[in-house]
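First up is the structure itself, then whatever we jot down about it.
The complex appears here minus one protein chain, its other protein chains still in place.
Which chain is which? They are A, B and C, in the order written, and residues in each are numbered from 1.
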Amino acid sequence: MTMLADLVIAPTVLAMHAPVLLVIAPLLVGAATVLAPSGRFAWYMAVATSAFCLWMGISLAMEVSQNGVVSYHMGGWAPPRGIEFRIDALNSLAVVIISFMGLMSAIYAQPAVEREIRIEKRPMFYTAYQTCLAGLLGIVLTGDAFNLFVFLEISSIATYVLVALGAGRDRRALTASFNYLILGTIGATFFVIGVGFLYAATGTLNMADMARIMEADSLHHSRVVQAGFGFIVVGLGLKAAMFPLHQWLPPAYAHAPSFVTVFLSSTATKAAFYALARFMFSVFDPTFSFLEPVFLYVLAPLAAIAMLACSFQAVFQTDVRRILAYSSVAQVGYMLLGLATGTAAGLTAGMFHMANHALMKGALFMAVGAAALNASVWKVSHFNGAAARAPLTFTGLAVAGFSLMGVPLTAGFLSKWKLLEATLAEGWWWAAVVIGISSFLALFYVGRIMQAAFFAKAEEGAPEIKEAPFVVLLPLWLLAGLNIVFGLNPSLPLGMAEAGARAVLGVDLNISGGAQ
Amino acid sequence: MEEQFVPSVLIANIALMSMLGVITIAIIRMTSLFGIVMLSGVYSLVSAAWFQAMDAVDVSFTEAAVGAGISTALYLGAMLLTVRKAKPTKGILKRWAPLLVVIGTGSALLYASVDLPAFGSLDSPVNTGVGMQYMEVSPKEVGTPNVVTAVLASYRGFDTFGETVVVFIAGVAVILLIGFGERALAASNWRGREDDDAQGDDSHLILRVVSKLLIPLIVLYAFYVHFHGEYSPGGGFQAGVIFAVAIMLYSLIFGLKAAMTAFPPVWARVGAAMGVAIYGLVGVICMLNGGRFLDYDYIFGPPSGEAHGHHNWPQITGIIGVEVGVVVAVACVMITAFYAFAGRTPEIRDEDW
Amino acid sequence: MSMELLQELNPGFVMILAGFLSFLIRPAILRAFVTIGGPLLALILLRLYSDFSVDHGVISLMGIEMVTYRVDSLSFIFVLAFGIAAVLNSIYSLHIDDPLQEGCGLIYAGAAVAAAAAGDLLTIFIFWELTAISSVFLIWRSGTKAAYKAGMRYLAIQILSGVLLLFGATFYLQNHGDLHVRAISLQENGAWLIFIALGIKAAFPFLHNWLQDSYPKATPTGAVVLSAFTTKLAVYAFARLFPGEDILIYIGAAMTIFPVFFAVIENDLRKVLAYSLNNQVGFMICAIGMADLSTEYGRYALNGAAAHAFAHIMYKGLLFMTMGAVLYRTGTAKASELGGLYRTMPLTALFCLIGGASISAFPLFSGFIAKSMTMSAAAHEGYIIVWCMLLFASAGVLEHSGIKIPYFAFFSHDSGKRPKEAPFNMLLAMGCAAFICVAVGVPGLGGTRWLYSLLPYAESAQEYLDHSLWTTDHVITQLQLLVLAIFAFILLKRIGLYPPEKPGTILDVDWIYRKPGFGIASWANNVWARMGPALGEGMSSLFGVFQRRLTFAFSPEGQMSRGALAGVSAIWTAIILGLVLIVSILSAI
Partner (left out) sequence: MSGEQLIIAALIVPLFCTAGVWAFRGAPDVRETVTVISAITLFVVAISMALRVSGGDAPEWEAIRAAEGFAFAFKLEPLGAMFACIASGLWILNSIYSIGYMRGSKEKNQTRFYMCFGVALFAAMGVAMSANLFTLFVFYEVLTFSTYPLVAHKGDENARRGARIYLTTLVGTSVGLLLVAIVGTYVVTGMTPDGFDAAQATTEFTLGGVLEGKASPLVGSVLLLLFAFGIGKAALMPFHFWLPNAMVAPTPVSALLHAVAVVKAGVFTVLKVASYIFGQDYLASIPGQDIVLVVGCFTIIVSSLIALTKDNLKARLAYSTISQLSYVTVGAMLATSAGMMGGALQIAMHAMGKITLFMCAGAIYVATGMTNISQMRGLGKRMPIVFGCFFLATLSIIGVPPLGGSWAKYQLMLGALDADKAYVAWTLIISSILNVAYLIPISILALMPPAGSAPVASFKTPNGTPSLAVLPPLITAIGCIVLFFGVNVLYDFLSPVFGGRP
């Protein structure tokens, strides 16, 4: 263990600046990527940056796990005057997820990008990717509300362009991206309005400071704070694809380049979800009198509806990526349900599911994208008999699919399990029922894909699906494998999620011993 | 300062707000895209005036430069690629459901905003919190007379870095989606001929003369805005925009090819990245010298600890450094965007203007 | 093998084992040794058995104590009769050289012996079922379609009897805590299940049809074997479990009466015998019903039942054997196709007459000494109506078995058939049976005394023998009855009123359950056939509606996905914001 720790902990000079390096490394390298001579070279840069970020992220997480909170003052200015990167256990989980998924999708990117993106655009494409990664990492690292907005914008704009490029120059991607842009902008605007309200009420932009002031001045009676809360929840909820503000997501995921779908599905909504959790539990306090009704009467029902309605929608889709996209919205419902309990257990479950969902959805989209490497196959019927031709790819898909369904011994099962416990502890029987139905529907929509791939017979003249190359299979199987590993021994993600919940809520949970 | 009731300000506020309202409704009701673009420029100008009335000079300047200036120009460029008229929409009153929603949410907001502290109130959290601290400590700590610059470039320099990146990524987006602008340049022999024709066209003579006079002044003004930003309203963003406007003007008058020859698109593209890099490297230098990212105190090495007198040179150097990054990035991105739009346009006919 | 071990061994097991062995032995001679030796060995084992009413062969099975071998004075005579019958049957079947029939016959007999010699209900159940499953082959072996169908019906109803017995046994276990056989009352919880189970085997009225249905369709030898065991086993079980149960008197009486009518008009002589079998069992059942063991005449009645069973096994076997011989030689047992066979089959005709005389209870034949005890008991117990019924039935028996069978088969009009005399083994078996019929009937030979000494209440029986059996009035009464019956037969025959021997089938009570039963089954089948598709359609249309609704809402073109435009979403955004605001504000108030 110590050897491993020696390996992953960065040298002091880097570790000291790890928080900011996580952001500026992809930004600066990304800017430099504009000048990259070829797409392949840009890819190397992107992979290197992502790997570096993961290294930094893990190192940071380990430091957090030892020291509790890491605070980095930008420009040497102490908060609240300066901007602070403040990393506690909650962030560190998000940072690790995002940087890990970034690396995975970056490795995966090369064949997909070479198929789908025009040659002269590739370097800039990787620039956009790295910028987006930086933005997402910034969102989860920063301790300053306005700075969060800035990173939200960075990641959003990068996302819009990434989506708009379209898989195989899919024209529908433009509309999808435009929709996303409009809604994303509304979301960002709402968020910044909310931050404005909070600033008006507290006079500070530092989140920890805001929380302190609101607590000290018992500002939860202030309607300004409540309005701010409303704007922030809706703004971030839109970004996190909270039902019914999710409508940008399915077309965006369905028409974006496959690498982008992989990357976004496993990181973008996660970052927004983290931010939502951060505001709800850390900036605001679940003990605020207005929070609980909102949780109970707005968030929880919306989450439940998302889990049901979007699962149903997924069942009826014919496009594989739309199926998975609607499933993502439903999964966001799971996470939100966890948040809506307002308890440490719920937050743990939500964060845990967030981590697992990144793993499973990443793997699923990778497999789907891998299948499309040789031929444009997006319909379920195109997958008929594909498993025989690309067994490794589709076995990976099956493993992740099982996890998505929540089959025991997979990570997906455990997080649903934790969620179930959390909701039941609140006495929310209906939530348990909803989880059950939604999982059952997942069986249908994932089952359809698997049934086609494994059991159906290929039609005559159907596009030929080939086994994916190694760079695709490597991350795919890594993710699929992690789904199993975490299904068997979830102490790492679960422990981090618990630590995160403990950090923001200040309660000592004793759910499992793996936290330390 | 006592809280005062100043009727003239109030009247000005009411007038400006009403104008904004009118313009908004007009924009919604209009179908001519050209008119809408023009009106949005007007909207930005009026807002700039209103910001001015509220003593937010920096914001006002930015709004005028960005909102009324370059945005309008870019909109026009973009508009050339599409039709001139939007499809007529249904009457507002027929869509009662959204109306209800908006009214409901609006009233809830109004109700909530009752709790907002009065504008300019001294004991409001905004004025007692960080804002007051900035006022009090920034002359000592940063040493720039313009507190806004101190806040933007130093205290919240990281935000500004982020904004620069936003601009940069927007440029990247434009390039990726619209193209490099070089296509038109390289592939169009006819354009060269037409430009030659245009050169001999007398109808633009006055424009040419005036603009030849004006463009250096604009560039100069851009530099002024930039380097004087620490003392007066202005800074990198405005300067970059103004610089870009100069190039655009040149392009409009003398043709795209001339502009591209004068300021090649590849410069713009590299420049955008360079801007970000400059900003980031300033921060990195601070880091390498032992400070935090963007800790300008370390820009020449670890701070000596001696008093700086009136000017805090490390801080000011840092601020100017990052502002250079900003100006380069912003200017190049704006130019890129313009080139991209203009490069897609087969020709800009006079009657279109 | 030590004597103790042999004493533990239910003689039935030996026979069953011999039966299985005979499947495997191919040479007919060797098999003959086994088939005849098996029952003989069993009889020897029975003789070796010394202590009555002691549990032997006790096995603990699944927490229940099973007594596989327990003989007392009641069961002894049944076991003995079964054993003798088994030997005779084996002899009778020697000529057929069919391991299946011989083996099954032996297993069947062995099962009956084992059941009769068993000490608990579970063992009885096991062998009860074994009798069913082994005997059915004797029917199927005929190889006709009718036999196959009859065999299926037979098996079904026998299995039904078995499972009812099993179910009853579970009640019994609950009531008594064990399964040891003892006299029980019908009032006992679940006892009626056992009662019905036994009733099926005993061919109670309305439950009797399997008998007339299947026996006549069995192979010639098969019918002989069948006639001996199943019903008598049931009689034994009734005597064992329900002695003195009043209702049995009336059931028995009814049983004696109603087959008479069917038998008289029936054409198939083996079926006539089957009806008379029914009638005879009625006597025994009736006797058991009267067997209130606390009274002297009750004991007479039980003795009568036991003696009757013994005698009946012999003479009914004899009659079936003669008919079997006829069938074997001529290929038919229809009265209408037979007649005048005495010319070529004189011995068979003689044996048939002996059998007829026995069944008709002519004095000097076995039927007389057996039946009279029952009649006396009925008379003395005051069951006058029952007594009259029994009397009438006795006359009826004479009518159809005593006279009709020999008359139509061997005398009557000449059918022209000139078959050979029956094979020697058949004659031997018939001779032995006839000998027993006569030997136990003729006073002074000691046969009667021997038989009576084996009865459950031997002292009472001896007393009866010494004081009541051969009294003048008793014999005269019986003779009067018989002469009258013969007279009636002749008279009716003369004036042409006796039902002619016509080919045809006769509707019996089985119509009641076979026709409507079939109707119900076919109706159910129709309903099923129509309901299935209708239900399926209904379900699919229901699901169709459901699916249409879902599709309407959720499909890519459906409501949920329609207008996934920025505008709609923007409004949703406003709605959610309003919702959050209103909820927070309301919560603060």
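Heads up, the rule we're going with is that contacts are C-beta pairs under 8 Å (C-beta built on N, C-alpha and C of every residue); 3 or more make two chains touch, one makes a residue touch a chain.
Source: prediction; values computed, not measured.
A.B. asks: For the chain that is not shown, enumerate the shown chains it touches in the whole assembly.
C.D. replies: Per the contact definition above, the missing chain touches A, C.
A.B. asks: Using the touch definition from the top, which of C:L30, C:A156, C:L542 or C:L586 touches the missing chain?
C.D. replies: C:A156
A.B. asks: Which of these, C:A18, C:V67, C:L80 or C:L166, touches the one chain of the complex that we don't see?
C.D. replies: The single option touching the absent chain is C:L166.
A.B. asks: Out of A:P293, A:P391 or A:G447, which residue would touch the omitted chain in the full complex?
C.D. replies: Of the listed residues, the one touching the omitted chain is A:G447.
A.B. asks: Which one touches the absent chain: A:M62, A:V113 or A:L420?
C.D. replies: A:L420
A.B. asks: Any idea which of C:P27, C:G143, C:G416 or C:G444 touches the chain not displayed?
C.D. replies: C:G143
A.B. asks: Pick out the residues on chain A that sit against the missing chain.
C.D. replies: 405, 407-409, 414, 417-418, 420-421, 424-427, 432, 436, 439-440, 443, 447, 451, 455, 457, 487-490, 494, 511-512
A.B. asks: List the residues of chain C that touch the chain left out of this view.
C.D. replies: Those residues of chain C that touch the unshown chain are 60-63, 122, 125-127, 129-130, 132-133, 137, 140-141, 143-145, 147-148, 151-152, 155-156, 159-160, 162-164, 166-167, 170-171, 173-174, 190, 524-525, 528.
Keep this in mind: only the chains that are shown with their structure count from here on.
A.B. asks: With contacts defined as at the top, give the pair, A-B or A-C, that has more of them.
C.D. replies: A-B
A.B. asks: Compute the distance, rounded to whole Å, between the mean C-alpha positions of chain B and chain C.
C.D. replies: Roughly 109 Å separates the two chain centres.
A.B. asks: Centre to centre, by mean C-alpha position, how many angstrom separate chain A and chain B?
C.D. replies: The computed centroid separation for chain A versus chain B comes out at 32 Å.
A.B. asks: Residues touching two or more other chains, restricted to chain A: which are they?
C.D. replies: 223, 226-227, 230
A.B. asks: Two or more other chains touching the same residue: where does that happen in chain C?
C.D. replies: 577, 581, 585 - these are the residues of chain C that touch more than one other chain.
A.B. asks: Which part of chain C faces chain A closely enough to touch in the complex?
C.D. replies: Spelled out, the residues of chain C in touch with chain A are 550-551, 553-556, 558, 560-561, 564-566, 568-570, 572-573, 576-577, 579-581, 583-588.
A.B. asks: Enumerate the contact residues on chain B facing chain C in the complex.
C.D. replies: 97-98, 101-102, 104-105, 108-109, 111-112
A.B. asks: Spell out the part of chain C that touches chain B in their complex, as residue ranges.
C.D. replies: Residues 567, 571, 574-575, 577-578, 581-582, 585 of chain C touch chain B in their complex.
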